[in-house]
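In what follows, a single structure is set out as structure tokens and then discussed.
Right, chain A next:
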Amino acid sequence: MQKEFAFFPGCVLTQAAIEAKMSIEAIAPILGITLKEINGWSCCGASQAQDVDPLATLVANARNLALAEKMNLPVLTTCSTCLLMLRRAKAQLDNGQKERINTFLAKGNMNYQGTSEVTSLLWLLAQNVEEIKAKVKKPLSNLKVAVFYGCHSVRPEKDLGFESSVNPTSFETVVKALGAQVVPFEKRLDCCGFHAVYPAEKSVMKMTSGIVNSAAKSEAHCVVTPCPLCQMQLDIYQADAQDTTKSKARVPILHLSQLVGLALGIPAKKLGLDYNVIDTSKLG
Partner candidate 1 sequence: MTEQFTRREFLQSACITMGALMVGTGGLEKAYAASSTTTSDTKMPSCDVLIIGSGGAGLRAAVNAMKKNPKLSVVVVSKTMPSRSATTMAEGGINGVVDFSKGDSYELHAYDTVKGGDFLVDQDSSIKFCKAAGEAINELDYLGMPFSRTKEGKVKARPFGGASKVRCNFSADKTGHIVAHTCLNDAISSGVKFLMDHELLDIGVDNGRCEGAVLRNIRTGDIAPVRAKSVIIATGGYTRIFWNRTSTPYISTGDGVAAALRAGVAFKDPEMVQFHPTGVVHGGTLITEAARGEGGYLLNNQGERFMKKYAPSKMELGPRDIVARAIETEIREGRAFGQGLEAYVLLDVRHLGKEKIIKDLPQIRHVGKLFENIDLVDQPMIIRPTAHYSMGGIDVAKFDDMSTPIPGLFSAGEASCVSIHGANRLGGNSLSDAVVTGKIAGEGAAAYASKADFSAGKRLHDLAFQWNSRFKEVTSNSGDAKAMYAIREELGAQNWDNMGIFRTQAKLTSLSSGLEELQARYKTLRIPNPNPVYNTAFTEYVELGNLLLLSQAACLAASERKESRGAHTREDFLKRDDANFLKHSMVTMNESGKLQIGWRDVEITQFKVEERKY
Partner candidate 2 sequence: MKFIIERFDGKKSYEQTYTVEKKDIEALTLLSVLLLIKQTQDVTLNFTASCRCAICGACGVRVNGHAYIACDSKMTELFEEYKDTDTFRIAPLANFKVISDLVVDWEPAMENLRKIKPALVAKSEFSVKEGCRQNQEEFDRIIKQWDCILCGVCASECNKLSADNSDYMEPFVFTHAWRAANDSRSKDPMIHVKPSVTNGLWNCVHCQECANRCPKHISSADDIASLRALAMRKGLNSGVGPAHAKSFYTDLVEDSGRLNEIRLALRTEGVSTALRAGTAITLMGAGKMNPLEIFGGHTIEGHKDLVKMIEAAHAANKE
């Protein structure tokens, strides 16, 4: 397996989801992965900035990719929206935009070539299931997990392309490799609503609540997601969301990296589990 990556943490890992950063940094060395953070990376636009200025968003991501190319490494990110934005920018650049955008990058003495692929933590793990299995110290055999993919890890398929967007299996494969039980979970491919929590709050709260209730119904001990934005939405807003629909259920929401960390035997504290808003103490 590829061991070294240009790491693109994404804004959320530097702020609201520090536990995601802690946990990926904790699991990486055990899995033998070296993450070299891209120096000077900028926000990917978060599937929002293009509403204001699609060109600026493309330029910023071309720059991000060019920075990784300088390191001579493929890009790895944990945030699904960053994954989508970077891959989409790469596709645009590789399909005709490269020359034009490079004239702009030249203003900062940079150049995009198209040599660095963009992958995610989930995909990397799914491609190396056997190695992970071998490293599991504390199989999570008593843990019932609801896997929540999050939109931008599977859709649109033409931009992500790792697996079927209507019947993906990578996440289940990884979670099973950790020894956990995957419960049937109706809303595993739904949208958490994160990107519209401001303008469409009422709808988003309903969506969030629906996901939590669906997980509770399937008797999952926790929901796990590869995307820190989904995690943030389902965790931080869970109480509010459940209030709006008058639901009592509360379900802990874990980052994929936290779940991996637990199976690798890393202490909860090192995985930042105490930063999760919904109580995770029963899981550690």
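Just so we're on the same page, a contact is a pair of C-beta atoms (placed from the backbone, for glycine too) under 8 Å apart; a residue touches a chain by one contact, two chains touch by 3 or more; residues count from 1.
Basis for inclusion: all candidates are chains of the complex that A comes from, given by their letters.
The structure displayed is predicted, hence computed values, not measured ones.
Touch between chain A and the candidates 1 or 2 in this complex is found for 2 only. Chain A makes touch with candidate 2 in their complex at residues 11-12, 14-19, 39-43, 45-57, 59-60, 63, 84, 100-101, 103-105, 107-110, 151-152, 155-158, 164-167, 190-191, 193, 195-204, 206-207, 210, 236-237, 240, 275, 277.
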